[in-house]
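To start, the structure under review is shown below, and the notes come after it.
A single protein chain has been omitted from the complex, and every remaining protein chain is retained in its original position.
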């Protein structure tokens, strides 16, 4: 996907290998021109092979300014664009992709456009992989403002780190007066097959329920028929490219949306009467993904000067016994260690094997079936908002559904 | 699971809270005695509450020495015990767990015991989570010796890092004259419900085929009915505790074993005429599991002084753009960066988004759908056995089935 | 019975606690909906010291597959796919409190261990159990019965069916906290056993800790008459205690008789099954024919010196043998004491000519699969030898008619070893203090307390307590200020409503209805009528509020009525006052108040 903002058009007339062409210049670099010919075809031409007969700068087509608020007849929903391909659109004349500037891009593309009063807020676009705690805070404040004057909020987000952002928002909102739904697209919006529109359609429906949780809404399967509602703190991107990449880990989805409407499948927290945002986040935390090659030195570096270290251990929650003395020592110095499993599915249980018991005695605290990434984000929230003598209890406590007491061997995908 | 080697038995006669008891001392620590009463029940008693009337040291029951080789009528298979709960057995009198010392523990517990001539080799037991490259080499040499005088080898291994070991063996064996099957147990062998025996039963069957690959054989589902044969370099432990935790990622299993026999489902490499072991491994490699909180300093430390760095990036293979200058610089200094996806399922593709293209230009090499952990182990093999100008090509080349060209959206579990 | 003196009776009372399961957070209750099916097998580490438990070993020899049905209250822990979670704190505290009420010492640590059970009733192959209390006693009408231990354990799965190939279990019961209370053999007779069982059961039942339902409290009965201990499993109904003790006692004495008569002539090696399938090719026995059609064979064996003891008056050695063959899925036997019979007649002579029994020998015919006939023979030899040497110790089970059957040998101590997946729980002083607050009182104590505090009859108090209505009774009395009225509502009105109405009414609903009634002005004396109309006839409170026979006439109104009577009806006297008022007024009034008013007004 090309992202560009230039709006003027350069028309070229040239010869190349003895043939004469006309076209529009789409891009150029040190060596080549990328030209769109008058028959629509694109050609990449070396600078030294082109013979330009005529070059003509034209100002590009006017962007029609869309209304910022479109009054449907239904509930007011705030749409927040935080970046990612979902909140962008393609200019077919050049193939360039730009952020949307109004809700008009949804008209005709989602079937429930007229059922809502939509307000669009565009934050400075950030690639999903570039999101940091600062961006989470910016989004959180924007969501907070959105909740104040609408029934629910839909955040359009890049998919790469969407689950991290969802966790961050989930912890930061102690109370929320409406649903906070994150959605994205796995097929970029510059293709007709994009999953973006059905994801937004479903998200708007979810955003108008009485849900009081931060959730992710994405495709359930490969068909454009069903959108899953997934609890943010139990969701992980499990495939790099499929549109059904987002999976609820260890339990079923909360709800499904299809043309037949919404079907809730699990109990959920209902929305609160007011909003309470605690947007402080501690950044001195780290995630150590244990592997047999990890050196003691690297382990120490990753833990050093941190307040909390989340270990993604093997199996039921183990790291090599060679790290036990280091952990014991750092633990005594005040660094907190929390154990999760790199298996992704299932819970840690550090009573079963002696290594687990050793680690507990060295100071490691098991976090049940909390996902490693969620534990990392949770530690940022807990360490910024609670006293040091409360942090362990808070980390172990189920604050937002991030820990599941029960994992059942039926219904939904369990591994 | 308690591991102990003491063989003598201490009989106690004592009073506790006014009642008189007799029993066997199972364990004692600073504060307590753990006693097995004559009715079988266990009691933990504080030292200061017990009044010992009589203490009697007896030598424990004799261990009957099992034959090391048991001659069934079938193919010769070498069983290697490398540690883990699978190759251990419980002493019901004390609950202590000890490594097996012969194949007798299988008699009556696997249905095909008489079909093979089994030889057991016990390596010094290592907890799965403590395995290092040195252990992989030890196991590899033992397997190599086993292949020389048997039809196939079954390695009993702890499950936590079994997939790492399987990958290491897969790369180290350029040629193998028979199947190399790793197996373990998710339910420890000290319980009647252990999955160990059916796993071994299936492994022996797989080890007597014409397979020329390193595979993992574990339960297919929650029932004790079917054992999966999984290609070592495409397998990951996906659940901390379920017996069907091991999953083939991105493609179906190679074969299944049930009482009906073996059913091959995919094409596989057949065994070679001879063995070729390349057991050198480079340890100056590391795995960086990208997350939004990862600092530039920690990133640099993990890469510094390494020969190869495997990045577990987000989505199609991204890390934050803030690492691009660091990667570019370290890359110029000779450190190799390889990209995999932390989604686990699916392939990286760094052409789609500008971050990916930036990372490629900074020197990062995408590894298709190779698993992060497998890429790490592969880099250890490649950097120890190939010239620097060959390493990139070898990393990208599909050596043992670790890269899949095609991922299909049907058949088997795909995410 | 002549040997009643020598009898020793002990009980193990098992009480299911309601709430969550012992080692996971699944609820103990569940709608019975099949969610998933899992197939398993269980194995023992053999090649061990060789001393592993004989009961477990016995089950291994019967090795089959197990099929488990999973329900809504099952999770990975139940199906042995996840280690146990922390122990259920509420269950632990209640088991401690129960131990305390049984005057036990409480352990300093709850140490869970694994008791190997490989009949499939536990998916793990073991049951987790811990001693919580020991060395206690229970007061009974016939003296103290000592309590040896109180254990906290997991309940087992419920068996749905048991075929030769596989046993099927439902898992919804697995893992429910079970308090096991074992007495010493201090119990005198069946009646005493029943009293003891009931007293123990009520300790958990009355405070509402026990689950509801038939299987929530089960007894195992231990019995001995000098020939070894018999453990009788699964005596769910209290009423079965007497029947099965009676049966077992008779069984022991007749076996002692048999033993004294034939012990010397018994040579176990003569029990040896011979394939006689050929003889039955055109048999008229439907039982045998159907067995042959399933691919089985017909076997026959001599039963040495047993002629006349297999089924003859009280002698029932045949049943002891059939218990074995049925356990191995081979059906019962046909033996010479009952032949000809079952359609077997013409085959008898050829069988005798093959078996060549001696004069005192009996013989038996058995239809069985070829693969298990050897092990069945071995088991019969062992068991008859033990019986005739009067070692009757074994585990039995009781059927619905109170008859006991052989189940397996007694478990030994070998089958227990530490459950290291569960951390040992220290029971410190803060837990002890917490538990002391909730120690259940005995039923007698509760009745005495209630009778005293509310001045109700012992009968009413007993009924309230046993119905679990104590809380409702207290609330009702607070509302009505009348303990007897409250007792009447709970003990008489609720059954009446339930009898007349279509659905049973719960005390909670009645308390609410009383509250509502008072709020709309219904008076105490109209209360029972109001409740009947509401619950039985479906009259709404809005309608009830308009019914005069439920409302009271106020003092002022009453005064006005009487004044009016006096002024208009000259013949009003103290004697006819009440009927006269009633003739004018449908609502309820206080007659005493009326008399006083009349007195006052007439004095003026």
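Each chain gets a letter, A, B and C, in the order it is written, and its residues are counted from 1.
Note that in this section a residue touches a chain if its C-beta (ideal position, glycine included) is under 8 Å from a C-beta of that chain, and two chains touch if they have at least 3 such contacts.
Predicted model, so just to flag it, every value in this text is computed and none were measured.
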Chains in view that touch the one left out, judged over the entire complex: A, B
Options A:76, A:144 or A:243, residue touching the unrepresented chain: A:243
Residue, one of A:13, A:75, A:89 or A:265, that touches the chain absent here: A:89
Option touching the unshown chain, where A:58, A:134 or A:222 are the choices: A:222
Footprint left on chain A by the chain that the document does not show: 1-2, 16-19, 26-27, 32, 34, 36-46, 49, 61, 64, 66, 89-95, 102, 104-105, 107-109, 187, 189-194, 197-198, 222-225, 240-243
Positions on chain B contacted by the hidden chain, ascending: 316, 346-347, 349, 351-352, 405-411
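Operating definition for what follows: only the chains that are shown with their structure count from here on.
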Geometric centre distance via CA averages, chain C-chain A, whole Å: 55
Distance between chain centroids, defined by C-alpha means - chain A, chain B (Å): 33
Length of the line joining the C-alpha centres of chain B and chain C, rounded to whole Å: 47
Chain A residues counted as touching two or more neighbouring chains: 316, 346-347, 349, 352, 409
Contacts with 2+ other chains: residues of chain C: 36, 38, 76, 79, 81-83, 420
